[in-house]
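With one protein chain held back, the other chains of the complex are shown just where they sit.
Naming follows writing order (A and B), and every chain is counted from residue 1.
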Amino acid sequence: MKDKKRITLGEIAKRIGGELSGEYGDMEISNVAGLKDAVSGDISFLAHRRNLKDLQNTSASAVVLPKDVTFDRLPVIKVENPYYAFSQLLHIFYDKPYISKGVNPTVVMGSDVHVGNDVSIYPFVYLGDCVTIGDNVIIYPGTFIGDGSLIGNDSVIYPNVTIRENVTVGQGVIIHSGAVIGSDGFGYVFHNGTHHKIPQVGGVIIEDGVEIGANTTIDRGTLGNTIIKRGTKIDNLVQVAHNVTVGEDCVFAAQAGIAGSATIGNRVTLAGQAGVTGHVHVGDNVTVAGKGGVTKDIKDGQTVSGMPAIPHRDWLRTMAVFDGLPEMRHKLSSLENKVKELEKIIENKK
Amino acid sequence: MKDKKRITLGEIAKRIGGELSGEYGDMEISNVAGLKDAVSGDISFLAHRRNLKDLQNTSASAVVLPKDVTFDRLPVIKVENPYYAFSQLLHIFYDKPYISKGVNPTVVMGSDVHVGNDVSIYPFVYLGDCVTIGDNVIIYPGTFIGDGSLIGNDSVIYPNVTIRENVTVGQGVIIHSGAVIGSDGFGYVFHNGTHHKIPQVGGVIIEDGVEIGANTTIDRGTLGNTIIKRGTKIDNLVQVAHNVTVGEDCVFAAQAGIAGSATIGNRVTLAGQAGVTGHVHVGDNVTVAGKGGVTKDIKDGQTVSGMPAIPHRDWLRTMAVFDGLPEMRHKLSSLENKVKELEKIIENKK
Partner (left out) sequence: MKDKKRITLGEIAKRIGGELSGEYGDMEISNVAGLKDAVSGDISFLAHRRNLKDLQNTSASAVVLPKDVTFDRLPVIKVENPYYAFSQLLHIFYDKPYISKGVNPTVVMGSDVHVGNDVSIYPFVYLGDCVTIGDNVIIYPGTFIGDGSLIGNDSVIYPNVTIRENVTVGQGVIIHSGAVIGSDGFGYVFHNGTHHKIPQVGGVIIEDGVEIGANTTIDRGTLGNTIIKRGTKIDNLVQVAHNVTVGEDCVFAAQAGIAGSATIGNRVTLAGQAGVTGHVHVGDNVTVAGKGGVTKDIKDGQTVSGMPAIPHRDWLRTMAVFDGLPEMRHKLSSLENKVKELEKIIENKK
């Protein structure tokens, strides 16, 4: 899958903004790999101090290191954040020039559709009435975009995505296969013995730089919008219910779920299979651990765990006791017996 | 997205079956909104007593209230259930007349397909052999309907849905994007060291008025049918396994799951991320709290929580102690020491 590129260490150092040791500027590098997997010709990187041993043993031809690590055996490029450099190296070695494929003749469009420049709209895509597609947008096969929806410049929509009507997708957004944006919120009113559907007439706003995982679902608002703010990244199979507002630069791992009208601050992390109940507020910089269940408001900066979620430290302390519960019960019983005996002895002495 | 309708309060009162105060029958209303969001020209409603303060401050031009609330500042329509009136108001202001789009020429059909009157079948839909589509059915792009399946009158199938062979969908059913109905049940027999697939030759029956959320999966029976009864509402990313029977008017929130051959009564609520193990029976009017895990039969009318799920009251009492476990252990230790001391003292006195 990789183009056979060969790039000099000097060029690499320049492009990742690093400082190259020694006289290795002309050495050619052909790939990037982890310290253990790297072979001759590869450049590698030290992401965590715990991998220092792997650095000693790597077969890479050059390495990217943090500024304060000393290492002489190989050519070194020093940077502030080697893991960020890794992402840059992947771009350098794997990015291919984008060539617009235009609009495939099988694409079906409604009326008043506006399509920007240099798009690639693949077969079997359906664009409803009044849809707007920005410049350089890629829409893969089988994707549906409903009436009045908008896709911003430079966004990529993978195959078999459904974007319902009245959804606004910002610039540089990535939506993975099978995601559904703008499905009806789950709202009913129980009346005369059955559930009556509450029409869901709001929309969804996905801001710039958001990424949405495969088969994730984001419901439209009942009235008003469900909102995912700039830079937030959402993994696969996540549920975001109607009228939720998610802040900027959040990270939601797979199978997390957020119930209706909850508001999530900025830079919030939901680990895998975490859940947030409806109508609560999760503050900025909060982390909810895996399988954690948020049932009430969480203040800024907290890390919480468990169901119901409590501060992570308390949860750790409690779980440390939890496994010893059978022993605790046993001790309690034997203590009860001892106290009874003492009581008897004292009673007899009276 | 809203048509610019203007409707008199008199007409609104008539259509929602309410009683209009004062001489406001000719006042024109153009939209419905929540108490906080409403602006001049809107009608709003009081859904919960806890919002009485919002009622005082609303900028709406008229309000729908329960019969026993007194309020003079604005024109009032009194009804039994204002939240139900809200759903009616959304229909009044947002419903558009349905215009059949017919069958798009890109649709591919097998043999012996019967299509009812006034349908809208969008591009890239595939209908297998012997499929029956009722009147007024809407099938959005990219949906697949397998051999011998049936879609009842007035049902709506959103984009990219898969309905496999031998599935019966009732009348007035809504199936959201990406849902899969009739995928193979997960059945294997371990024999001679590997898992052998058990052919899943049953079907699925979805009764009238059911709603199925985006990317939800409902497996076909091994033999016989998986059944979802009348009026049940299922949210996104829910799993219903093979040979499950779900009763009437149930409500399953997102990411809930039901394992094979479980039977679920009528009016059962599964909150988000709840689970029901296989082959158990959940009685009528049961509620399983968020993340609750049902591992055995649950009697009618119970509310259960936790994993394994226990009566909610017991769970609340237990969780109240749970956080105090480290303190309990500490107390137990110090008590053990005290009792040891007492024993010594008494021993010495002998």
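We adopt the following convention: a residue touches a chain if its C-beta (ideal position, glycine included) is under 8 Å from a C-beta of that chain, and two chains touch if they have at least 3 such contacts.
Because the structure is a prediction, the values reported are computed rather than measured.
A.B. asks: Who touches the missing chain here, B:V69, B:V113, B:V156 or B:I198?
C.D. replies: Of these options, the touching residue for the absent chain is B:I198.
A.B. asks: So which of B:F71, B:Y94 or B:Y126 would be touching the chain we can't see?
C.D. replies: Reading the full complex, the residue touching the unseen chain is B:Y126.
A.B. asks: Of the residues B:N31, B:S155, B:T232 or B:Q255, which one touches the chain left out of the display?
C.D. replies: Per the contact definition at the top, the residue touching the missing chain is B:Q255.
A.B. asks: Which listed residue (A:G25, A:P66 or A:G272) would be found touching the missing chain in the intact complex?
C.D. replies: That would be A:G272, which touches the missing chain.
A.B. asks: Write down which of A:R15, A:H191, A:K233 or A:H281 is the residue touching the left-out chain.
C.D. replies: Answering carefully, the residue with contact to the hidden chain is A:K233.
A.B. asks: Please output the residues of chain B touching the missing chain, sorted low to high.
C.D. replies: Counting over the whole complex, chain B touches the hidden chain at residues 106, 108, 124, 126, 142, 144, 148, 160, 162, 164-166, 178, 180, 183-184, 186, 188-189, 191, 193-199, 201, 203, 215, 217, 219, 222-224, 237, 239, 241, 255, 257, 259, 273, 275, 277, 291, 293, 295, 307-308, 310, 314, 317-318, 320-322, 324-325, 328, 331-332, 335, 338-339, 342, 345-346, 349.
A.B. asks: Touching the missing chain, which residues of chain A?
C.D. replies: Contacting residues on chain A, toward the hidden partner: 1-2, 32-34, 37, 81, 83-84, 86-87, 90-91, 94-95, 104, 106, 122-124, 140-142, 158-160, 174, 176-178, 209, 211, 213-215, 231, 233, 235-237, 249, 251, 253-255, 272-273, 290-291, 306, 319, 322-323, 325-326, 328-329, 332, 335-336, 339, 342-343, 346.
Just so we're on the same page, only the chains that are shown with their structure count from here on.
A.B. asks: Which integer distance in Å separates the CA centroid of chain A from that of chain B?
C.D. replies: Distance between chain centres: 26 Å.
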